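This is the structure, below, for whatever I ask next.
Here's a slice of the assembly, chains where they normally sit.
Chain nomenclature is as follows: A and B, assigned in order of appearance, with residue numbering initiated at 1 for each chain independently.
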Amino acid sequence: MKLITAVIKPYRLDAVKEALQAFGVDGLTVTEASGYGRQRGHTEVYRGAEYTVDLVPKIRIEVLVEDADADQLLDVLVKAAWTGKIGDGKVWSVPVETVIRVRTGERGPDAL
Amino acid sequence: MPDGFSAGDTAFVLISAALVMLMTPGLAFFYGGMVRVKSVLNMLVMSFIALGIVTVLWVLYGYSLSFGTDAFHGLIGNLDHVGMRGIGMNDLAGSIPVTAFSAFQLMFAVITPALISGAIADRAKFAAWGLFVALWVTIVYFPVAHWVFFFDNGHGGWLGDRNGVIDFAGGTAVHINAGMAGLALCLVLGKRVGFKKDPMRPHSLPLVMLGSGLLWFGWFGFNAGSALAANGLAGMAFMNTQIATGAAMLGWLAFERIKHGAFTSLGAASGAVAGLVAITPACGSVSMLGALAIGLIAGAICAAAISLKYRLGFDDSLDVVGVHAVGGAIGSLLIGFFATGHVGQTARGLFYGGGAGQLGKQAMGVAVVAVYSFVISWLLGQAIQKTIGFRVSEDVEVAGIDQVEHAESAYDFSTVGASLSRALSSHAPTGSPVATKTEVDA
């Protein structure tokens, strides 16, 4: 199995969720994150001083998938998250040894 | 002080003026809590700025246009009091100093444009909004206040003084006026990105509740203070205000429970505001049971009215039309039914044997103010949109208007906040602006 992690623009989350569902993957875990990269942040003014806020809000998604689905899912995910503007984010995949569904104790692909 | 002066009345009106002033921040919180976290500050400042702009214009010419001796058949006041000229410290208006009267009326002029802002939440350029406020109070509010609130023994405003339209504290001049202007502006500016698709949930319902609590509190000044004296009429207006507000909260919640199966806090807050709006014109002419009826009716109808925008497809973001235009109209028209003739006025409504006469007058008042406000506001909005532009770009709207128009974010709750951004070492001493952002966040 693989763990696919995607760091995307927040307002693409809906599209990604829908694309994954269409693809047949029904579960995912989401965390709020901030990203730092080529996309610049913005400037804020406080009491006569200016500051750059260089971290940009991002959404971090984790999906566990079977090995066989991994490549296709990467494509689906990248397509759904894409806007073409700088800051669209990264997607990466890591091999996973064990996955357990807590409720049933199932392991491996059955746990997904 | 001169004869006829009353310290008790003066105390009452001055404190009432302070209460009405507090309504504008209250409104800011009521609206500010309802928007998403990325446009809170914009919403707050849209109200606060009215306290700045309208106050200055009031002193320059607003008071004179609204309450100067009538200059033209009840349409507008003359310019005798430009720059508050000719107003002495001890001059009286009735039993109170003119300064106190003028302070009280100023607060009405401040909150009315602020009310409009809810209709165009999240998407108006701040400078354009400021310009709109200045033009709108000049061309719309000051004249309409003259029509409705200026009494001079039949030589005053044409709606109130000359034609007997009853509006005790501003159902037409304030609420229908602002509501219709809100409708016009949200048509001019168009829908928010994601309207009908994204939930756009209130970012802080406690802030909404705070706003509604402050509005309720301040509204006693608005309504009871409109008696311009601490007397039985003020007492009656006070009780009627409380009764209609409580009843409207129940009316709204009942509607919601039946339609959606849950009592919401936003419904409680909105119902209270709907009741306050509806009783505003009527609190000086109905009995306490009449106020109860007006409240229940207004609560339920306004609760139903706010879904009109989805059906008709205009994005009145925070329901200025559904609450203020509709609520103001309900209250104004119901005077035609519930006026007892024994409270502040002698005119009687349909239910008290007065025939349909007063109802006709009320309908005229509602219609005149609604049409005038809608048309002029639409023209003003278009003019601004076509010249300096009224609406922000889609990029800005998605990134958040606070960030771009105000260079701020509303909250920073991160315990790690200090590190999530970096100050430029060159910041304040030199005042040199940092390189501006290359791209807006999205």
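As a working rule, contacts are C-beta pairs under 8 Å (C-beta built on N, C-alpha and C of every residue); 3 or more make two chains touch, one makes a residue touch a chain.
Remember, it's a predicted structure, so these values are computed and weren't measured experimentally.
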Per-kind copy numbers - full assembly in this file: A x3, B x3
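What we mean here is this: only the chains that are shown with their structure count from here on.
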Footprint of subunit B on subunit A - complex, ascending: 9, 11, 34, 39-46, 48-57, 83, 85-87
Of subunit B, residues touching subunit A in the complex: 398-399, 403-404, 407-409, 420-424, 427-428, 431, 433-434, 436-442
